[in-house]
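Please find one structure pasted underneath; my questions will follow.
With one protein chain held back, the other chains of the complex are shown just where they sit.
Chains: A and B, in written order; residue numbering restarts at 1 for each.
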Amino acid sequence: MKTESRLEKVLASGNLAVTSECGPPRGALPDKVREKAEMLRGYVDAVNVTDNQTAMVRMSSFAACVIIKQMGLDPILQMVTRDRNRLAMQADILGAYAHGIDTMLCLSGDHPYFGDHPQAMNVHDIDSIQFVQMVHQMREEGKFMGGGDILNPPKMFIGAAANPFADPFELRVARLAKKAKAGTDFVQTQCIYNLDKFELWMKGVRDRGLHEKVHILAGITPMKTAGMARYMKNKVPGMDVPDEVVDRMAGVPKEKMAEEGIKICVESIQRLKEVKGVSGFHIMAIEWEQKVPEIVEKAGLYPRPENL
Amino acid sequence: MEQFEPVVVAFCCHYCAYTAADMAGSKRLAYPANVNIVRVPCSGKVDAIHLMKAFEKGADGVYVAGCLEGDCHFKNGNTQVARRVAYVKRLLDEIGIGGKRLEMFYMSAGMGERFARIATEMTEKIRDLGPNPVKSALNKKKGKAVA
Partner (left out) sequence: MITAERKPLEEIIASVKPFQRILLVGCNECVTVCAAGGRKEVGLLASALQMHFMTEGKTIDIKEITLERQCDPEYVEELNVHMDQADAVLSMACGCGVQEIARRYREKPVFPAVNTKFMGASERQGVWAERCQGCGDCLLGLTGGICPIARCSKRLLNGPCGGSTTGKCEISPEVDCVWQLIWDRLKALGMQDRYEDITPAKNWQTGRGGGPRKIIREDLAE
């Protein structure tokens, strides 16, 4: 084992891992964090805690991770290169590790253009791949990016994002290879609605043996309404929602849409379970965390492994 | 108070609007004497500074008359000046003169009626808008010089 991460143990045991996410509140509301995380207890192996997602100010991922850790759950510290330079990032990694947070996700982050502070200077001192390299070096060599020795180096289990649906498609496997080379242990993918395209990407991944270097957690997001499906199809960059999915959501009465969304999501998981190289699922139920237990159960991913 | 007689400057392309003005004359079509024609070899020859200086020197209204779209003798002088006119209109708005005092028109050499109609309409529009606000300052300056 490279780390103490529970997620690493689950993946090493050969079980399909399940992660979900918790978006911290836009206010100093610790109970809100607890409330969201509590819904996930027992149903997931680790909880991603987003870092100013969509470039909107929220409680810091680090602080919310500490709250979740204190609840006896396993948080995944998300961190974006948009808001911090390499000094701040390394400092927060040390701090988080000192609080027992041992798993993180290295991202570049949504551009401030999309958020509530478009006036902000975006930092981007390093990019997501260099970020992975940095955390890997901290763990494996016990050195800061600047070369200095770290006292008690943080041993982070290192995650990154992968979007099989962005362009150019022909680079998407190569980009995963780059992330693997940089030292990524696991990736969580963009929400998958176009399963054919995902399977095509996975074939490319397997052809290069990348699934043996990096654990791939397939990203799943249940749709609440047909409107949400349309919005994701048309407005969210890098999202691939086929017409069939939109039509299927739109084809049921309004009061049945949520149910249909969950059904689509469970069917997707069932199909993706059969795809060689998929090591688990990352269920992103945006502001709909209470549905995660149901999805996990219906998808046959419950109970979660214990005593690893 | 005597009636306001606007001074209108029309930059007319030699190949179209200027000939159209001739045509209007020979057809005995009346148009206001307020319109002062400046003949240019192509409407595209009219620069932003010419338009500005016309207003600065006291014109109440200015327009550029070029060939119909696609018919410019020099390929696209008319469309180029149209963009310049749009730019100067915004500038005139910014400084409080008003972009409405400046316009762009297109016509062919044979359109004597159109020339006369535009000259009349533009003069009436400027009459409604009233004098160029720089004029009062200009008059004051002249008065002072005389005194």
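Basically, contacts are C-beta pairs under 8 Å (C-beta built on N, C-alpha and C of every residue); 3 or more make two chains touch, one makes a residue touch a chain.
Just so we're clear, the structure is a prediction, and the values are computed from it rather than from any experiment.
Colleague: Given the contact definition stated above, which residue among A:Ala177, A:Val205 or A:Ile283 touches the chain not shown here?
Modeller: A:Ala177
Colleague: Which of these, A:Val66, A:Ile101 or A:Met134, touches the one chain of the complex that we don't see?
Modeller: A:Met134
Colleague: Touch as defined at the start, partner being the missing chain; which of A:Thr19, A:Thr50, A:Ser108 or A:Asn194 qualifies?
Modeller: Of the listed residues, the one touching the omitted chain is A:Ser108.
Colleague: Residue-wise, where is subunit A in contact with the chain that is not depicted?
Modeller: 81-82, 86, 108-111, 113-114, 122, 124-130, 133-134, 145, 161-163, 165-168, 171, 174-175, 177-178, 181-182, 190, 237-238
Colleague: For subunit B, which residues touch the unseen chain?
Modeller: Its contact residues with the unshown chain are 47-49, 52-53, 55-56, 91, 94-97, 133-134, 136-138, 140-141.
One rule holds for everything that comes next: only the chains that are shown with their structure count from here on.
Colleague: I'd like to verify one number: the distance from the centre of subunit A to the centre of subunit B, where each centre is the average of its C-alpha atoms, in whole angstrom.
Modeller: 64
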